[in-house]
Structures are given as C-alpha cells and as structure tokens.
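Data first, discussion second: the structure below is written as structure tokens.
A protein chain is absent from this complex, but the other protein chains hold their places.
In this document, chain identifiers A and B correspond to the written order of the chains, with residue numbering beginning at 1 in each.
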Amino acid sequence: MLNTLQQAALLLLISSGLSVSMGLMGFANLAHGALYMLGAYIGIAVAAKAGFWAALLAAPLAVGLLGAALYLGLLARLRGPMQQVLASFGLVFIAVEVVRILWGDVALTLDRPALLSGSAAVLGVDYPIYRLFVILLGLVVGAGLWMGVHRSTLGAMLRASVENRGMARAIGIRTEALFLATFALGAALAGLGGAVAAPLYSANPGMAISALIPALIVTVIGGMGSITGAILGALIVAGIEVFGAALWPDASAVLIYAALAATLIWRPQGLLAVKARR
Amino acid sequence: MFRLTPIRAAIAALVLAALAGWASFGGYLAREMVAEIAVLAILALALDLVAGFGGMVSLAHGAIMGVGAYGYALANQAGLPPWPAALVGMAAATLTGTAIGAVSARLTGVFFLMATLAFGQMIWALTFRADALGGDNGLGGIARPPLPFLDSGDPLVFALYALVLAAGCLAVCVAVLRSRFGQRFEAVHDNPDRAAALGIAPERIRAQGFAISSMIAGAAGVLAAQHMQFVSPELMVWTASGEVLVVLILGGIGSLSGAVIGAAGFVLLKYWAADWTDHWHLAIGALLIVVVLAGERGLSGLLEGRRDA
Partner (left out) sequence: MLELSGLSLGFGGISVIRDLSLRVAPGERLVILGPNGAGKTSLLRLIAGELRPQQGNIWLHRRDITRDTVPSRARAGIGRGFQQTSLFTGMTLRENLSLACDGDAAAMEQLAARAGLTDLDRPVAKVDYGTARRLDLALALAGNPRLLLLDEPASGIGPGGAVDLHALIAALPRDLTLVVIEHDLDLAFAIADRIAIMDRGRIVFDGAPEAARPALKATYDV
C-alpha cells in the first residue's frame, strides 16, 4: 500500500510535467523522459558539490531553463503533433548521447540526505523516511498544480489559450509567453522528478526511455490536461505495477499496456479529460 | 497522392542495383550489411505504406515484424519446411496487424500512435515472459530457405535473395497504392469526411491498409529470422519501431523510394560511424531534427529536387 503510494507519487512527479506540456498545450513530447534523466544527473552532480537540498533546487531550475531554451530554439517552430513527436524523439537520441559522453554508461547513485535516512513506523510497519518524503512531495506538487490550473488567473488564461489561441490573443493574452512558461514548468517538474528519484533508483542513460512510457501511460489514462486525471492515472499505474508484480508477476508488464489500450479504445480522451479533443 | 515518378523508380532501382553490385564484389561484411539493409528496407516500406500514405504512424511495426519472425521460427521448429513456414510467419503478422488495426483504426494522430505503442509493447512483454518462446534468450537454430541451384547458406546468395525480396515488396507496395484500394486509402487520409460522404468507410479502409502493411512487415520478420537464424524479443521493443520511423523520415516519407534509401543510408552510417565513435546516435538525432524542420522530405526529397510531390 505504501509502496503503491510512493510509486504513485514518483510517477505523478514525472507525469505531471508531461500532463502539463502534453495535456495543457497539446504538445506530444517524447523527450520528457530525457528531461527526467537530465534532472537525475544534474541532481547527482550538484549534490556531490553542494549537498542534496541544493540539488533538489538546482535540478528543476536547470532543466526548466533548458526546457525554455529548447522551446524557444526549436519546439515552438514545429507545427502539428507528428513533427513534435519526431523532433522530440531526435532530442532523446541527443540527450542520451550527451549524458553518456559526460557521465559514462555506468549507473550513478545519490545518497539520501541525513535528515531523511532511516525509517519510521507508519501504521505499524517500518518504512523508509525518504519514501515518505517522496509521497509528501508528490502530494504537494499535485495540490499546487491543481490550484494553479483550476484556481488561478494564470491557469484560466492558459486553458483559454489552449481552447482557442486566436481568441485568447485577441483578448490580450500573451499566448507565446504563456506556452513558454508552461513548457518550462513541465520540464522543471521532470527535473525535480529526476532528482527525487535518483536516491531511490540509480541514474542511467536508459531511463530516458524507460521513464517515458509510464509517464505517457499515466497522462493518457488520466486524461490529458487534467491534473486530477494525472493523479488518478498515477495511482492506477502504480497500483498495477506494485500489486501486479506481487500477485501475478508474469502479467504485470502486459497489464499496464492493456490498461492503456483499453483506455484509448474505451475513452480516447482519457478518464478525466478536460474537454473532448481529436 | 502516390505517383511513381520516373525519378523515384530510377532512384530505387539504382540503390538496389548498387547494393547488389556491392554484395557481389564486396567481402563478407558487405554481404551481411546488404541483407540487413534489405530487411530494414522492407520494414520501412511497410511503415511508409501506413504512415506516409495513410497518416497512421505506427509504433507497433517492430512488434508485428517480430511476430512474423517468431511465427517462422516456431513453424520451422515444429517441422514445417522453410517456405510453408514463411507463409505461417506472414499470416501470423497479418492476423496480428488485422487485430491491432481493427481496434485502433478509429483513432488518429497521436492517439493512434499511443494505441500502437500499447499493443506493440503488449506483444513484446508477452514474448519476453513466455518460456515457450525462449523468453529474453530468444530462439535459435532457424533454417534458411532452400533455393533452386543455389545455396542460401552462402552470404552472397542470401544477400541477393534478400534484395530480390525487397524489390518484390517495393513492387507490391506500388501495386497496392495504384489499385482502387490504394486510392481509397489515400483519400481517407486526405479527407475522411468527404470519403465517408462518398460511401467509403474510413475506419474499415484504414484497418485494411494496416493489415496489408502488417503482412509486409511480417515478410521483413521472416527474412530477418532467416538472416540471423535467431530471433529475440529485441526486435519487438517500441524503440525498434521508433528507429524504423527515423529511417523512413531520413529517407523521405511518402515516396516508397525513401524507405529503400533510408535503410541503406542508416545501416551504412551505423557501421561506418561505429568504427570511430560510440556516439553516432547524436548525429542521427540532430539529422532527424534538421529533416523535420526542413519539411520531412528526407534524402529522397533532396534527390528529387524541390518539386511538389
């Protein structure tokens, strides 16, 4: 149960970023896993010099800035989802090679900070404090995003811009700046996810690909552009992963994809889509 | 709409002839590479059929090809001679593609992409887990087909046999696109609403196109199994499908000849770059982005010049 929650919180950290860029902006970003990977590596590098807490701050910042630069330099020029898929796929190749050149193929790990090491008794079980921290962080990010999208003026402006870009522009919303900020936020969340995941799982170049698929699944299952949906999707996918692995190990890998396929066929817009979209 | 312009036919013929020449006069490595190019070219042709002409960008084609390869391997192990076993492999791939197409054809764009990703990964995960299929070790000891008067165990003979198959698949694709079905398939991509108003059912046509493409992908799988004489789940992971998509984009999508050029260019680049760097994917990634920004016409677009396709 706690494992499911922790897995869900981590998935949420990764996929909320994707839900923001893919769901809110309709941007199919295959490079999201690569941003997550960069977050982990930058986190490890910063932590080695300045400690874990600095890394937790620096990783999302650096990846967010990188996301902004990518958006300005490349992604904003693309038209249509297929171009986005292909160009971001190209970015995956580049990011993976850059990481291999800078850090090598060996998996790197990050030590947990002293404050969060050890374990605590929760509901009668000993549970590592760091994992509790991940759950908490997931909750905070989820709640913050939900507030930001659904309860703030900025969120309303963003939703309006996605709905009808021309109209939003006509009423004075600076859509380009808004999209830039949104994409950078999505990237920063991926970076944060990477840094948080680094002490739990080692960082390696393969994670650009391996993290992408669950994040995509969470986003599609939950419904693009819906933060509540992303939370629900993260819980479902984490539940399938954790319980499936325990109860029916042979089928757990298949089950996740089956859930994705079933969602796409039954409700292509996701379980909690903001609006019907083709 | 597809037009087999003289320049496209010439490009494809020239590339195939050059590969045949290279296999004949090159060494063992050249012959192995030519066979590899032929496999990749057939798979890229299959993908071009659906993605380039039907707008159905599939990330399941690696898995479908894998079904063809495993179908051939299992039928062969069960005692079937190579040629009937090849038919079994292609039939298995076609059936798989028919099933995927039937449920995914109503989705478009990124949703279709995600659905094919899901089905492809399901096939991969099942194969990976199945002990009867050798799990992640794969299956070995697969026979090559007997050819009249020739020994298919000889690398040169096999390379030429593979090229003939690739040329045959290219001819099949041309025939499909020129047929009434092919016209409808492209029409449904061009304007599904108008097609429906003319009595053409878009979903059915798209599903049928996906099934035909899967049969060709199955042929690529059979050839791959015969070439390596070994199959493993690696064929089926979605990144393998993604790589074929890259090949197609670099070669030029929606031209058929681009699939052949892309496959040749990709394999050559891979071997050439592997000699001096481990990081050749860096160049592939950059190239992919450049081609996408330039309008996705790829190498074949470059060769054809800037005329309107």
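Annotations for the structure displayed:
One rule holds in what follows: a residue touches a chain if its C-beta (ideal position, glycine included) is under 8 Å from a C-beta of that chain, and two chains touch if they have at least 3 such contacts.
These figures come from a predicted structure and were not determined experimentally.
Partner chains of the missing chain, restricted to those shown and counted over the full complex, are B. Only one of B:99, B:187 or B:286 touches the chain withheld from this view, namely B:187. Screening B:27, B:79, B:148 or B:199 for touch with the missing chain picks out B:199.
The missing chain lies against chain B, touching residues 1, 180, 183-184, 186-187, 190-191, 193-202, 308.
Definition applied: only the chains that are shown with their structure count from here on.
One simple way to say how far apart two chains are is to compare their mean CA positions; for chain A and chain B this gives 32 Å. Those residues of chain B that touch chain A in the complex are listed here as 57, 103-104, 107-111, 113-115, 117-119, 121-122, 125-126, 128-129, 238-239, 242, 245-246, 249, 278-279, 281-282, 284-289, 292-293, 296. Put simply, chain A touches chain B in their complex at residues 28, 74, 77-78, 81-83, 85-87, 89-94, 96-98, 100-101, 209, 213, 216-217, 220, 250-251, 253-254, 257-258, 260-261, 264-265, 268, 278.
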